[in-house]
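Note that one protein chain of the assembly has been removed; the remaining protein chains are unaltered in position.
Letters A and B mark the chains as written, and numbering starts fresh at 1 in each.
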Amino acid sequence: MKRLILLVVSAVLAFSAFGQEKIIIRIAGHSVDKPVKEALIRDVVAPKLPPNVEVVFEPVVDDYKQWLLTMLAAGTPPDIFYVDVYWAEEVVKTGRVRALDEFLAKSEILKKEDLIPVLVDAFTVDGKLYAISKDFNSLVVFFNKDMFDAKGVPYPSADDDWFTFWDKVRRVHNPPEWVGICLNPDFARFLPFAFAAGMPFLNPDGTAPFARPEAIAAAEWFSAPIRAGFGATAADLGVGWPGAAFVEEKAAVVIEGGWLIPPIREGAPLMKFGTTFLPTFGGRRGNYLFTVGYGMPVDEILPSKRPDLVWKVIELLTSPEAQSYILSIGHAIPSRAALLSHPVLASPADPFQEAMRTVFIATGLPGTVPFSFAPVGSIYHVAVAEALTKIFTGELSPAAAMQEAAKKLNAELKR
Amino acid sequence: MSWLRGPRRNELFWAFLFLLPLLWTLGVAFAYAFFRALWWSFCDYDLFASPKFVGLANYAKLFADLHFLKALFHSLSFAVIVTFTQTFLALLLAIALNQKIRGLTFFRAAFYTPSILSSVIVGLIFIWFTYRRGVVNFLLTVARNYYPYFLSFLGLVIVMQSTLVLWGRKRGFPVRAFDPVYLWISLFVGGVGAFFLGHFRLIQPKSMPPVDIIWLETAEKFLGIPRPLWAIMALNIGTTVPTMMLFFLAGLQDVPRELYEVAELDGASWWAKLWYVTIPALRPVMFLVITLGLIGTLQMFDQAAITSGVAPLDSVITLAYYVYWNMFGAGGLPRVGMAAAAAIFLAVLTLVVVLIQRRVGIGEKAW
Partner (left out) sequence: MTEQRQVDQAWFARRRRAKAAFVYAFLGAMALAVVGPFIYAVFSAFKVNPLEWPPSLNIPRLWPPNWVSAWNLGIQAGNNGWLGGWAPGRALSLDVVFFYPPGVEGDLRVEILRPTGRGTYQPPDPQPVTHVEIENVEEHHGPEGYEKTFRITLRNLGTQTYPVLPLAVVGPPNSRFLRATLAPNSVRGLGTTAYWDNLVSGVLGYIFSYFIQAWTEFRDRLGNPIFPRWVRNSFIIAIGKVIVALLFAPLAGYALARLRFPGRNLLFFLVMFTMMVPQQVTFISNYVLLRDGLFGISRLFGRDSLLNSYWALFLPALVSSLGVIMMKQFFESIPVELEEAARIDGAGIFRIYTRIILPMAKPALAVLAILTFQGSWNEFFWPLVVLRDMEMFTLPIGLLFFRQYYGAAGGANWNLILSGTVISAIPVIIVFVLFQRHFVEGFRLSGIK
């Protein structure tokens, strides 16, 4: 009798082991995310999955978007991939990204209401949702409190408008030790201000809006530090980007997003700095929402052939626990509205947590738009970037440069 | 092996056996690869669906592709400028320094350093050096700031040397204008003099804003060629000239002394000796060097790939990189047909250039 039971039990065990083949779920993302992602998978995601399922993060070294398009076209994508709001529409248009609405409707852990609305909109194309935002970022003003104290200038605050803001920056400018602001001719920094001034994305008749008086005024304002001499570009200061100038204490103010937090933590952990929202114009404030989400390929080319399992992994990656984990290690701002009550954001304990809270709230403020140029495409910001570069080098006046940009874009749009 | 009859069969058998790896390599990795690439250059192929024959369409598309035309222009100008500059400079230096040199081993070790290191190492150090706030711009800044010192040094040397030469000649010595002994003295006086002029504040270094030449992260052109490409040319020339010079030096020192002695007996000047003895002796070597140089530079890939992350692609693209880029870089699926067509074009171009070089015979005839 015992032998029979043993036989049955071992047979059952053998069969169950037989059915448990190993399933590997592959996530592809930017290589810089590798350490955090792998920690997240190890500590939060893997414990909740059955033992035969393994989640692997595969970093992509080169141009991520090109790589993804290639993989989707070739039919060999990863199970989960990053989707950046900037090129989301382009990737969705390949027709090989799976719409997630049905999963979301059935999900018990993830509900549409849980997610911050503007993030849902960012990944909605033609009415369907194609990616779940994993985190987001927006622009805030970072300022070095020690430098402001040294010059006796009050800190920038949420009440500042464009003019009081530059006034403070001018007063804190202290050559040769530090400049007031480190500013690059970056369209991603300029356009929110242009929008706040009232410039629409396109004119109602579909032509380029850059020659409008609001746009020119914004360009004049934006380039004032460089032209008037109380600011410098990153290259002038000998660094690769304004964030480095801020960490190395070469600039008192920079306009960056939450991605500046880890470098500060690494390079100057005890820096006394503060963050506040971008200055307003006529009561209006603009901002960009940068966000990356998790997407899945359509079922036909899903490598693991288990859409439900892949969705489960996405759920786990964006679960409150996962986002709490990421928030605690100060890496990114989570996408769930409820996280606002997380201690880090509710009662920040240090400048870093304060910065994260500022970024989080800034995203929800009116005037924040997703960082996307669909349907016009990159020609839009290429024209702006060229104009800004010419203004910053003094080659053209703001008015002339913006008009040239408008002409260029119109020429491209006609094609 | 009793069934093999005769030593001849035996030799054939062994030859075949010995040659197997080579035959495999030539057959599969070369001939098969070459003809497949040729076939694919006439096809539309993306590595997944089957190749579709399209005739000469790919080649036509090549010449309509701006990237290809740029790559072609870059490769040609790179090949010509680098090969001839490095050969010319190396020759010049070898002639100028032609004499018995002791401790050659030490110099050889130093000059071969860039050749033995990987192109990635050389490339990374190059990128770091040519940053906007990098070593190259720093040295240029220092040089520019110290130009009063250079000018006074130069002035002192000229004055001193002229004085010494005239004095020597007056005393009846057969002194040449650049007499080495006097030149050392002049250089010493110039250096010390410039130093003391600075010490007593009669001249001072300027403090001009730093030299801010963007070497790599720019698309600007100089004489029609992008600046990053010029920088890479300088890198190639700078790392090749020293070893090439040693090579020419060895060749020069193989020239029998008797030839020179005969020329001197005939009263030949240094110019005549150069023209009629030295250069003819180096002709075959120079021909080889130039031919190999052209082949190598036409196919430049590594430096373009290494700097393509820093410099704009269109500023450093070469034909070899264009092929790679069509396969793996351009986003979307590999464009095998275009890559193969460009590769075949590159191979043919190399052949044509070598044939032209043989015809024109730079190095073969007197130039």
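Here, contacts are C-beta pairs under 8 Å (C-beta built on N, C-alpha and C of every residue); 3 or more make two chains touch, one makes a residue touch a chain.
Note that the structure is a prediction, hence the values are computed from the model and not measured.
Undergrad: Among A:36, A:188, A:399 or A:413, exactly one should touch the missing chain; which is it?
TA: Result: among the candidates, A:36 touches the missing chain.
Undergrad: Quick one: which of B:97, B:177, B:202 or B:272 touches the chain that's been left out?
TA: Answering carefully, the residue with contact to the hidden chain is B:97.
Undergrad: Touching residues of chain B against the unshown chain: what are they?
TA: 10-12, 14-16, 18-19, 21-22, 24-26, 28-30, 32-34, 36-37, 40, 47, 97, 99, 101, 105-121, 124-125, 127-129, 131, 133-135, 138, 169-174, 179-181, 183-184, 210, 238-239, 242-244, 247, 288, 292, 295, 298-299, 301-302, 305-306, 309, 319-320, 323-324, 327-328, 336, 339-340, 342-344, 346-347, 350-351, 354
Undergrad: Need a quick check: the contact residues on chain A for the chain that isn't drawn.
TA: Looking at chain A, the ones touching the missing chain are residues 31-32, 34-36, 38-39, 41, 43, 56-57, 59, 61, 146-147, 149-150, 177, 238-241, 243-244, 249, 259, 263, 265-272, 329.
Quick note on the criterion: only the chains that are shown with their structure count from here on.
Undergrad: If you average the CA atoms of chain A and of chain B, how many Å lie between those two points?
TA: Computed from C-alpha means, the inter-chain centre distance equals 45 Å.
Undergrad: Write out the stretch or stretches of chain A touching chain B in their complex.
TA: 62-63, 65-66, 69-70, 73-75, 235, 238
Undergrad: Which positions of chain B touch chain A when the two form their complex?
TA: 47-48, 132-133, 329-333
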